[in-house]
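One protein chain omitted, others in place.
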Amino acid sequence: MPLSAIALNATLKSSGGGPSSTDRMLSLITAAMAKEDVTTETIRLADFNIKPGVTSDEGEGDEWPGIRQKILDADILILGTPIWMGQPGSISKRVLERMDAFLEETDDQGRMVSYGKVAALAVVGNEDGAHHVSAELYQALNDVGFTLAPNAVAYWVGEAMGGTNFVDLQEIPDAVQKTVDMLARNTVHLATLTAANPFPGEG
Amino acid sequence: MPLSAIALNATLKSSGGGPSSTDRMLSLITAAMAKEDVTTETIRLADFNIKPGVTSDEGEGDEWPGIRQKILDADILILGTPIWMGQPGSISKRVLERMDAFLEETDDQGRMVSYGKVAALAVVGNEDGAHHVSAELYQALNDVGFTLAPNAVAYWVGEAMGGTNFVDLQEIPDAVQKTVDMLARNTVHLATLTAANPFPGEG
Amino acid sequence: MPLSAIALNATLKSSGGGPSSTDRMLSLITAAMAKEDVTTETIRLADFNIKPGVTSDEGEGDEWPGIRQKILDADILILGTPIWMGQPGSISKRVLERMDAFLEETDDQGRMVSYGKVAALAVVGNEDGAHHVSAELYQALNDVGFTLAPNAVAYWVGEAMGGTNFVDLQEIPDAVQKTVDMLARNTVHLATLTAANPFPGEG
Partner (left out) sequence: MPLSAIALNATLKSSGGGPSSTDRMLSLITAAMAKEDVTTETIRLADFNIKPGVTSDEGEGDEWPGIRQKILDADILILGTPIWMGQPGSISKRVLERMDAFLEETDDQGRMVSYGKVAALAVVGNEDGAHHVSAELYQALNDVGFTLAPNAVAYWVGEAMGGTNFVDLQEIPDAVQKTVDMLARNTVHLATLTAANPFPGEG
């Protein structure tokens, strides 16, 4: 059975706000995953009212529950974020906080609802910060139950203090495309294994 | 002339949402600063519509410009945040992103609007993460022009995997109070110096 | 075929330097892995001359090559480190730097020598820092080819500004033991899968 993925774009801009560098990187990843028979739905998080909080439903007007369900329905989560000040964007932090609720959402063998799902990252910025952003996201996602394949991030940043956007590059650098392909291969391979072989649980 | 401070409470809860541990730590700091003749205004960020973005005014409905003005009117910025997943809360990240605009807001000698202001931190959580949260905030605040006195953070966290909130502690631990007093002394001392002796600029 | 593990203890103390809190946590993990039929060898890194550098052999007197071979011979790497200043200890950083060489040590399908191996962490300190230490180590280990099962860290820290060592606790807290067991189950399950099903490579 082919796998499915959900891609969350945590750019600070809503859909009407112009082209997104994060979206470009996510598109490369979803194209590479399509070659591995994975179907991906991409969501622009800034288009939704995701309330601050650490529960799975923060009440009236909160649009997180629908996004959360899509994560639970997918085999793979791809989280894409811009870098600001060398750190993850605030919208990526918001959705990680909402996934903190997974810690309490376990089955009778102590396994979180996220167990068996594999996560991967897309990180872009004008300059500097991709490794640290991936560190923050790996840790938060691992804490809330996701599995990580080797080389689970595809990223691009320019030279120090540069101002070029990834979305404005005329060509995708070979090193980026190679990383994207590796990420897709590894992530899909691992997600296939974990989907077929659930983590054992404490029982 | 006595100094003034602005305290930003980045708890995920708005004012109606119950007691805030971050607020308790901020209250300790503002009380200690009051002894040094500093007047502080505290703002609960979750009560305001602070739009995502990296400019100083993100348009209709954006309530950041008013908060930004209070920061520029004060000598000291106290940023308080809860820890989630060992990392800064998303609301603290949001306001740091908005201060990213300071990088372009310089006088004719290259000095940002924030130059001469001193920053301090209040960080609380059930468990683990205070040092890293202060690292993230120090770096972002330093990048956008703030000065840091030694021991610029007052923090509390419980034992690993604990569930106690700082707001529920019956007594303030001595070590916390000592840190708060040290933070207030150092920060006010340094802000007095930098307020009277502006950074020189490139001219 | 049963799996094997190598545990690296990155305490700053050599074997003669007294009991190690990191060692206690590693012992819990290796005991839990033994129940899953995994045999572990534990190495105290401070007993060896691991030269600074980013190659696999830094020349005369360098004892890294022998440790590196043990990593390559094992299915699972358990990296244990104390927390200092809320950050990973310098000896854990040293061995991660030496593993940076894996980036160039690939087979003809672009797979690093570490591909298929699963990593897990033991992190201890008097207070604060375990989440961040795990973030730094996850990122570095993932960059150099390791796979991560969910909840790949077992940790303990005391209350803020506390001075108790993990090695001096009279009893292991239930939450710690539960985390250790979960880590062992998940890591061994995943390592069994990846050992039997190699990552595909670019060819």
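In this document, chain identifiers A, B and C correspond to the written order of the chains, with residue numbering beginning at 1 in each.
Everything below uses one rule, namely that a residue touches a chain if its C-beta (ideal position, glycine included) is under 8 Å from a C-beta of that chain, and two chains touch if they have at least 3 such contacts.
Just so it is clear, the model here is predicted, and its values are computed rather than measured.
Touching the chain that is not shown, out of B:18, B:61 or B:200: B:200 (per the contact rule at the top). Interface note: of A:17, A:110, A:158 or A:200, the residue touching the hidden chain in the full complex is A:158. In the full complex, subunit C contacts the hidden chain through residues 12-13, 46, 52-54, 84-91, 93-94, 96-97, 100, 136, 139-140, 143-144.
Against the chain not displayed here, subunit A makes contact via residues 85-87, 127-132, 135, 155-162, 173, 175-176, 179. Against the chain not shown here, subunit B presents residues 110, 112, 114-115, 131-132, 134-136, 138-139, 142-143, 145-153, 178, 181-182, 185-186, 189-190, 193-194, 197, 199-202.
Everything that follows uses one rule, which is that only the chains that are shown with their structure count from here on.
Comparing mean CA positions across the assembly, the chain most remote from subunit A is B. Averaging the CA coordinates per chain and comparing them to the mean over all protein CA atoms picks out A as nearest. Chains A-C form the pair with the most C-beta pairs in contact. Between subunit A and subunit B the CA-based rotation angle works out to 180°, given as a multiple of 5.
Centroid to centroid, with C-alpha atoms defining each point, subunit A and subunit C lie 25 Å apart.
A straight line joining the Cα centres of subunit A and subunit B is 29 Å long. With each centre defined as the average position of its C-alpha atoms, the distance from subunit B to subunit C rounds to 36 Å.
Across the assembly, subunit C contributes residues 131-132, 135 that each touch 2 or more other chains.
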